[in-house]
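Excluded from the complex is one protein chain; the other protein chains are retained at their positions.
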Amino acid sequence: MITLVLFVPIILGIFSLIIKKSYFNRISLFGSVVLYILVAIAVWSNFEWYILPDWLMVYFQFDNIGLYFFSVMTIVFASVSVYSLFYFEAHLLTAKQESIYIAEILFFIVAMTGVILSTHLALLWVFIEATTLTSALLIYFEKKKSSLEATWKYVYICSVGIALAFVGIILLSIGSRNINSLFFNDLYKNAKEINPFWLKISFAFIFVGFGTKIGIAPIHAWLPDAHSEAPSPVSALLSGALLNSALLGLLRIHEIFIKANSEVFSNSLFLLTGFLSLVVTSVFMLRLKNYKRMLAYSSIENMGILFIGISLGNLGFFAVMIHLFAHSLSKSSLFLTSGNILHLNKSKKIEDVKGLLKRDPRTGWLWIVSMLAIIGLPPFPIFLSKFLIIRAFWLSGTGWLIIPFFLLLIIITFGMSSAVFKMSFGEPLNGESENIKLNLAAYSPQIVLLLLLLVVGIDMPQQVLTLINNAASFFH
Amino acid sequence: MSDILIILLGTTILYIFAASRIEAYVKALALQGTILFLLIVVDIKDISWINFAFLILETLIIKGIIIPYFLLSVIRKNEIGREVEPYISQFYSVLIASLIFMFGFVAAFWSAKTNAGIKPLYFGVSIILIIASLFLIINRKRIITHILCYMILENGIFLLSLSVANEMPILVNVGVLLDLFVGIYLFVIFFNKIQEMYDGNHIDTLTELKD
Amino acid sequence: MMLKYIIIALVIISPFFFTGLINKVKAIWAGRKGSPVLQPYFDFVRLIQKGEVISKTTSFIFQISPSINIASSLFALMLIPLPFLGSVISFKGDFILFSYTLAFSKFLMILAALDTGSSFEGIGASREVTYSTIVETAFFIIMGSLALLTNQISFSSIFALLNMSTGYTILIKILLVISLFIMVLVEGSRIPIDDPNTHLELTMIHEVMILDYSGTDLAFILYSTALKMVIVSMLIANLLVPLYLTVPISLILFAFILILIFMIIGLIESLIARLRISHVPQFIFFMTAFSLIAFAIIAFFLRAGVQFSGKGL
Partner (left out) sequence: MTAILIGVILFLIGGIISIFFGEKLKKIVFLSFAAVAQFFILPQSFNILLNGGQTEAKFILSDPLGACSFRLDPLASLFVIIISTGSLLCAIYSGSYMKMYSYKKISLSTYYFFLGILSVSMLLVVIVQNALVFLIVWELMSISSFFLVIFENDKPEVLKSGLYYLISMQVGVAFLIAGFAWVSASSGSLDFNSFHSVLSNSNSFSNLIVAFFLIGFGTKAGFIPMHTWLPKAHPAAPTGVSALMSGVMIKTGIYGILRIILLYGNINSTIAYSFFSISLLTAITGIANAASQKDLKKLLAYSSVENIGIIGMGIGIGMLGIVYNNSMIAMLGFLGAILHIINHFTFKSLLFYGGGIVYLNTHTRNIDKLGGLAKYLPMTSSLFLIGSLAISGLPLFSGFISELLIYLGLARSLSINNLSINIFAILGFSGLAFTGAIALLSFTKVYGIAFLGNARTQYQEKFKEKDFSLLSPMIFLAVIIIITGLFPYLTVSLLGNILKQFLPMDSLNEFLKIQLNLQILSGYILIFTSFILFFYLIRYFLLKRKRVEYFKTWDCGYQVGSSRIQYTSSSFAQPFLSLISEIVPQNINVNKEPVLFPKEASIESNSQDFFERFLIQPNLKWLRKFLDLFSWIQSGKMQQYIIYGLIFLLFILIWILGVK
């Protein structure tokens, strides 16, 4: 199974690059999607089938939390793939361009899968760096001046950050000299034997390094640029999948602290940066000009909430898992819809967009509803996760933190909702009030994503609940 | 022997701090790759032949020859001669470099005391390399310099990993190398694009995206 | 029991006697002979016999208001107790109904004034409603103070238990009487708040509101205004009549106090000019101030501090 998810997309991607035919592009894209879905389902149902050589099996495995992240990524991947059909059509891509796009997407997905599945710290590092490299070309896909700038900042800042993370990994290997292994399982098992000083020092480096990828303040600065300049489906992947996988990397390290019973240190780091992210987001949510940047800042915000949830320990993990799922899906939906808006209005400026509901009611409502989902209005699951985080605040005895938490969230809600409503309502500019309908691929992924969110928010299916519970129990 | 080599490695940094011709940086980089190769040959003994071969490939071939050659061709093609005036002037940079050196040696002594099984000099110099490269990244404005400094950073990290002498699995090593290689390759691609699209090729031109 | 209804009937016919009394006092003070005390009755009868001129601007409100006005004054009268005899109708919280009944008539009179579309009547209405905000508040403070003093919540039982003849209570009595006296002046639109005899509409309050009325409706309004004065004066009299008297003496005292009040009004009208409109609210606000002081005395001295001998306290 792991062979399949790691190698099949790469092979398909390479073949598309070679064949450069439209039909084959689609086969390789949707082939990979179907493969990923099937694998996810197979693992859910405890179906095991490995054809990997033994020594490679050691490096990759589907554990509970990995499976959860993999499933979330698969959902985002699938919806992005469907949306890509619209993207191809709207941008009149040639088969060659399509093949490049698809190959890059597939490589990117494999890199993220690698991050999620790897069992070795350094290997995880390798794949995180690989995600930067594979996604860089995607961000630059539209070959505009601004996207070049964004890509350069993204690649360079992330590379430097990841390099620092590698310093951290080396320092960890100093601290765990007696274990002499960087396999997570070994680290967890002997967590108490790791020199706490070196562990903390290394965590500082790894936190900064992986934090850069996650887009947590104060090392978030590349994120609004890259997410806003990438093609919309790619933004969705970046926000909905990439941030998560980097987060998983950090969580796996955090687990060492939990196992070593010294999580106070890492928790306070998580809490601090979480709040810092909320502050940064609220600063810029009140000064919005560009709606894709707004979504990017919202990603920072949600990563902040996740960090806060993580910092609350056991009480927060369940909430974190729900939040992560909900954020990925609703943010993907938002980014995909922003693609529609960009296609309709040819501008990323908020002030250039008015009367979306008159122009294209479907896009308008998707835009509004997805926004409502991300700011945490019920019955969308972000509401649940926020509630659970608040409860965790009370239970952990830091109830006073609720005040800044809510204050910042409300500022963010205000910023986002006022921008979204200004865009959606009113009369369209320059009087283009004829009702436009885009093709089905421009709407269906978002609708499916929102429906999934609704199902989870209202009455979570037992399988999903088990999945989330298992993922959360990773931290016990 | 290895001590001399490693001091030599440190002095390359001083050279880079003082120099202002970009080609000089590349030469220093090639020198660093070669010194790393020599270090491995001299110092490291008890590892498997495949890993040894791999390290040689990494240091001598890639870090010492291919990447410098590649960068040099880019520089010549784009006719970049000198570094533009940095934020902190050359004179103070050298001063700061010496401070970094001092810090590096303090770290070396300290690491010798901690009994953590680190090679002190390796550790100190690697820290010097890392901090110096970060300082250069912040201080210098040319994009090509940033690429070069990233290479120095990578060299520093390589040295740091040598100081620990923990053997990584071959798969990881291959991955790290691949990442490095592809990374530099991408950097150069984007550097060329920036050369095409922007008039100046220093980092101040890339400040369009802000809030 | 019969006695109560006889007295109430007397009160019902008395209002114009009291207005006549005021006029007489003013005339004598000015050195004139003046019109007979019963002159207002003659005016009333004359008005009743006349037809009406009604503005075309108006709606049905204009025509129903006077009837409601007179009805509510009479109904309010029925809630006012007589010493030892009690009121015609009484229940717990009747003074609230009393105040709101008067407010009901005020509501419709204001609407009637606005109904004519005349800006003069608008002025009057606007002033009337402004002053009533102060008066009503103060009236409730007064009633609240009395309720606090007696632990009762209806007119009859409050006055039946109100024993104020010593110490602080005299002070309370003076304060409340002054407040209620101001209320009489406001309700009757008398100097120094309003001047029923002036001919300059801009300075008037109540009188300007009824500019457009004539004939029967005007008669109703004049009657109910006079009656309202009597009603509030009856409250004052109730406060002043001591509890230890016998029924006949207390009733005579009651009547005497009423006459005295109206003579004082006449004297005031002779002695001072009406206030500038901008000073009227301050003047009415004395009512609130006095009643609040009275409340404070009751609450702090009688309730919390000084023990007071007497039943029901």
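Residue numbering begins at 1 within each chain, and the chains themselves are lettered A, B and C in the order written.
Criterion: a residue touches a chain if its C-beta (ideal position, glycine included) is under 8 Å from a C-beta of that chain, and two chains touch if they have at least 3 such contacts.
All of these numbers come straight from a predicted model, not from anything done at the bench.
Visitor: For the chain omitted from this view, which of the shown chains does it touch?
Guide: Taking every chain of the complex into account, the missing one touches A, B, C.
Visitor: Taking the full complex into account, find the residue in C:Ile7, C:Leu148, C:Ile178 or C:Leu245 that is in contact with the omitted chain.
Guide: Selected residue, touching the omitted chain: C:Leu148.
Visitor: Of the listed residues C:Leu111, C:Leu245 or C:Ile293, which contacts the missing chain in the full complex?
Guide: Counting the whole complex, the residue in contact with the absent chain is C:Leu111.
Visitor: Using the document's definition of touch, tell me which of A:Leu17, A:Ala95 or A:Ile411 contacts the absent chain.
Guide: Of the candidates A:Leu17, A:Ala95 or A:Ile411, A:Ile411 is in touch with the missing chain.
Visitor: Considering the complete complex, identify which of A:Leu29, A:Ala191, A:Ile219 or A:Val320 is in touch with the unshown chain.
Guide: Here the residue in touch with the unshown chain is A:Ile219.
Visitor: Given the full complex, what residues of chain B touch the hidden partner chain?
Guide: Touching the chain left out of view, chain B contributes residues 134, 137-138, 203-204, 206-211.
Visitor: Taking the full complex into account, what residues of chain C touch the chain not shown?
Guide: These residues touch the chain not displayed: 48, 50-61, 63-64, 66-68, 70-72, 74-75, 78, 89, 91-93, 96-97, 99-101, 103-104, 106-107, 110-111, 113-123, 125-127, 129-130, 132-141, 143-145, 147-148, 151, 153, 201, 211-212, 215-217, 220, 281, 295, 299-300, 303-304.
Visitor: Residue-wise, where is chain A in contact with the chain that is not depicted?
Guide: Counting only chain A, the missing chain is touched by 152-153, 156-157, 160-161, 164, 197, 200-201, 204-205, 207-208, 212, 218-219, 221-222, 224, 265, 269, 279-280, 282-284, 286-287, 318, 322, 372, 377-379, 383-384, 386-388, 390-391, 393-395, 399, 402, 406, 409-411, 413-414, 417-418, 421-422, 425-427, 458-462, 465.
Going forward, only the chains that are shown with their structure count from here on.
Visitor: What is the shape of the graph in which nodes denote protein chains and edges denote touching chain pairs (line, ring, star, complete, other)?
Guide: other
Visitor: Max contacts between which two chains?
Guide: Counting C-beta pairs in contact per chain pair, the top pair is A-B.
Visitor: Where centres are the averaged C-alpha coordinates, which chain has the largest centre distance to chain B?
Guide: Looking at centroid distances, C is the chain farthest away.
Visitor: Provide the C-alpha centroid distance between chain B and chain C, rounded to the nearest whole angstrom.
Guide: Whole-Å distance between the two chain centres: 99.
Visitor: Provide the C-alpha centroid distance between chain A and chain B, rounded to the nearest whole angstrom.
Guide: Roughly 32 Å separates the two chain centres.
Visitor: Suppose each chain is reduced to the average of its Cα coordinates; what separation in Å results between chain A and chain C?
Guide: So the centroids are 77 Å from each other.
Visitor: Within their complex, state which residues of chain A touch chain B.
Guide: 56, 59, 120, 122-123, 125-127, 129-130, 132-133, 136-137, 140, 145-146, 148-153, 155-156, 159-160, 163, 166-167, 170, 173-175, 177, 180, 182, 195, 198, 224-225, 228-229, 284, 287, 289, 293
Visitor: Give the list of chain B residues in touch with chain A in this complex.
Guide: Against chain A, the touching part of chain B is residues 116-118, 130, 134, 137, 143, 146, 150, 153-154, 157, 160-161, 164, 166, 168-169, 171-172, 175-176, 178-179, 182-183, 186-187, 190, 193-194, 197-198, 206, 208-209, 211.
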